[in-house]
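The complex appears here minus one protein chain, its other protein chains still in place.
Labels run A and B following the written order; every chain starts at residue 1.
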Amino acid sequence: MDYQHQTIMDLRKQLDDGTCTSEELFQTALDLAKKYQESDNSFVTITPEFKQKKSQSLLNGIPYGLKDNFSTANILTTASSNILKDYIPPYDATVYKKLKQSGAVLVGKTTLDELAMGGTGTTAHTGVVRNPWDEQRLIGGSSAGSAACVARGIVPFAIGSDTGDSIRKPAAFGGIVGFKPTYGRISRYGLFAFASSLDHVGTLTRCVEDAAIVTDVLKGKDPLDMTSLENEDLNYYEHLHDDIKGRKLFYFKETCDLENYSAEDEEVIAVLTKFHELLDRLRKEGFEIEGISFGKDLLNAIYPSYMTISCAEATSNNANLTGIQFGPRGEGSSIEEIMFDARTKGFSELIKRRFILGSYILQKENQERLFLNAGRVRRLIVDRMNKLFETYDGLIMPASGGIAPKFGERSDELSERYLLLENHLALGNFGGFPSITLPMGFLHGMPLGINLTGRIKEDGVVLTMAQKIEDVAGYRGIVAGDQNV
Amino acid sequence: MYKVVIGLEVHCEVKTKTKNFSNSINTYSTVPNEHVSTVDLGLPGILPVPNKEAVRKALKTAMALNCKNPDEVIFDRKNYFYPDLPKGYQITQVTKPCGIQGYLDIFVGEEEKRVYIHQLHLEEDTASLEHFANYSLIDYNRSGIPLMEIVTEPCISSADEAVSFLEALRNIFLYCGVSEARSDKGQMRCDVNISLMKEGDTKLGTKVEMKNINAFTSVRAAIEYEIKRQSEILDQGGTIKQETRRIDEDGKTYSMREKVDAIDYKYFIEPNIPPVKLTPEYLDEIRKEIPVLEFARIKKYQNDFGLSFYDATVLAKDRGIADYFEEVIQEGAEPIDAASWVMTVVLGTLNKLEIPLTELFITPKMLAGVLRLIRQDKISLNHGKKIIYQAIEEKKDPLVIIEENHIEQIKDDQLILQHVQKAIEENPEQVRQYIEEGKDYVKNFFVGKVMQATNRQADPKVTLELIIQELEKRKANEGK
Partner (left out) sequence: MIEKEKLQDYARKLMFEMSDEEYTTLQKEFDIILKQMDLIGKIPNISEVQPMTFPFVTYQQQLREDEEAQEGVLVVSEVLKNVKHEVSNQVKVPKVVE
């Protein structure tokens, strides 16, 4: 089997029995990173030096990619924004520190939507990220480079961040596994904040097993992140094959019932048909699955309340970007002028628009109607989810209503399909629920993803159920270009 | 005449080992950027983790100010751009401050006054800016130091009241051990809001704000100047501009900027700090640590101990001294004696030797012991003082000194009489002056002689009585 298809455990075996060395793996990954950089643009920085601290971890000697919004001491970290294009942090994110200690080998810092604020992978200051399955198409974002380098087979895993669906959507478009554990399961210290109450750290891998292995390494209480969860005495990897019989799942009838769509929604119908076919097979394996009515009001509210909360928090979180302590210094003769100039030049248009929106939302006279109402609907949605989780073990949904769009295709943000099928993943961020996307099939030669979301702190249960889904769906370890079904 | 309405916003740095939201050291430093962490610098990716001790001290101060405490700890962000604010927002408390709706009873002169506290909240200090001719320098050492802000209701009506309040507040900080509260280090700073209204008016006048005044004397000067300035304007039928003014070294205030539209700080709850419950048990534990405060002690010293207002204030000013004083009484001394000796001997010694109370050798028990001997007339007052000073100098228990030197007072009349008679016999000239020239003061000469002869152990009262008795006897004999 070639390097590109190998999972962490495949590589582990070879490293352990001496078939290859970690230097060789790194060199292979590095060559691939360079080879595909022009077509995919997965990396902001490729780190050409082999640096490894040996350990007993399963990740010892395994190459990986790290999203360029994680602080890495002495390595350029740009968040794919001009305002940080020369920023070399003096400190390590907790995630990076843990990966270094586990002996994993960094291949590069991956491209993202500028400041992680976007879902297309097209807004990085270094250009668009292309989908390795079809370079006419985007891979989605914001963890675009992390998804692309894993889908391409450059590295077996990459680290991403997820505020609305930034790991799970590109994973779906790239035919890989994207996992965002419970809020606080992995420390956010060193992750450049987008919207602190929604930001999660997670993994992009080519199989559920690898998601479990990497999460086992990354999880844990961090004194530098007060929201991080207490350590738990559970190894996800070891429990992947626990019995799932009798596990109950639900899906939203409003979104997933075929009768809600007309014939012209050809793509959606194709996606949903595959979805329901898979559900039938899962039922045979012991899952109990039912459709429930969540309430259209609440489902339609996900997108606007997500925008409201995330833009508001982002405006504040990025107020440190003034070019004074770090970043390119603006020009001007007064302090206001230099801050003004640095920010005017440093942010792209989309970012500025979101900041203005966020600022408007937080204005005293608008807080009640916008910011607080968004917080209220967030509670209604999360309460409803938690109520359902009293009966069910998980929510199962198509990750998207279609395959990865082509560049330039614009979605109508007010259409029902957009509101329902393209935004429900933010539920996982609203309530901090563990949520995983994995491949469920292909349409027009492009991968499709299925998403599973579970109760908070039950990351192990979600991974175990996902392992079963992966076994049933049968797309473990695929790489861009594979002949598909 | 106008009615003066003043509200104060007092900032005070909290004494902790580390900063409010980071691990860097909380200390006053002259070396720039020496105590800075990723958090204090507002680097991308940082997260604040609040300091338990800072929260505890803010809660404690709020309790001392009779405030209501919240049921949980929550912080908020105050968003604005300024070069001394690296994150672009300050972490502070709006939703659930450490204290609300409190009051502080103070003395203005000898008058009692209740100053109402709107709220007390915990926040973080900014970086410091140093200004030069055409540039400014930023030092982040101060960035993130825990800061309490105490906001009063607009219920203060004179410079005297304002300064008395600030002194009382500073005293609370020191009594509770929450801050050194040194204005010279900028640890305690004050914003003054002042407006004037005509007697009988119900609507408040236009508010003028004066920011960041360190010294209390400057607060007084600023208020007095503003009252005069605003009165003059109003007298001439003018209107007061809503503005921010600063005070200069000349004691005058100058306009900094007129108030344009109020800044919208876009407050929202800090999402990186999940709420932490404050249990009634935890709050009680803190409350128990609060000592009896200055105001209560002054009243107690007057009412229970019969001290004058002045003496009571001197003794209650410093918690250590007040505790010492009270312990002397507990050890059995009369309050009047304890007050007089603490104010003279103890405070005098501390001043003279420039040492803190903790380094004073004489314990309250020792002092009480000496005072008891004086009360029992076993030693004289003067002797007592001498022994105390000797004890301080030799670091020796005064009771031991007394015992070793056998310096208990001679009260035996017969023994003293022998010394008196001897002195009279040896000094016929003085006796003659007393008898023939009626020089009454000669008796003091004989007291001195007896004291000399007895190593000052003779009871002076008895001695004087016996001298008069013996001299009069001789005078009577002469006349025969």
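Please note the rule applied: contacts are C-beta pairs under 8 Å (C-beta built on N, C-alpha and C of every residue); 3 or more make two chains touch, one makes a residue touch a chain.
Everything numeric here is computed off the predicted structure, so don't read it as measured data.
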Which residue of A:F157, A:F173 or A:F347 touches the chain not shown here
A:F347
Which one, B:Y89, B:Y140 or B:F325, makes contact with the chain that was left out?
B:Y140
Of A:N41, A:S161, A:T322 or A:N451, the one touching the omitted chain in the full complex
A:T322
It is residues of subunit B that touch the chain not shown, namely 16-18, 22-25, 31-34, 36-39, 41, 46, 49-55, 72-73, 81, 83, 129-140, 246, 256, 268-269, 271, 274-277
What residue numbers in subunit A mark contact with the hidden partner chain?
86-88, 90-91, 183, 197-198, 223-224, 226-227, 229-230, 297-298, 300-301, 303-305, 307-308, 315, 322-329, 332-340, 343-344, 347, 349, 352-353, 355-357, 359-360, 369-380, 382, 413-414, 429-432, 456
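One rule holds for everything that comes next: only the chains that are shown with their structure count from here on.
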Taking each chain's centre as its mean C-alpha position, how far apart are subunit A and subunit B in Å?
58
Along subunit A, where are the residues that touch subunit B in the complex?
69-71, 77, 79, 84, 87, 89-91, 93, 188-193, 195-197, 223-227, 312-313, 315-316, 318-322, 324-326, 335, 339, 359, 362-364, 367, 371
Considering only the defined contacts, which subunit B positions touch subunit A in the complex?
38, 41-50, 77, 79, 81, 83, 86-89, 136, 138, 264, 266, 268, 271-274
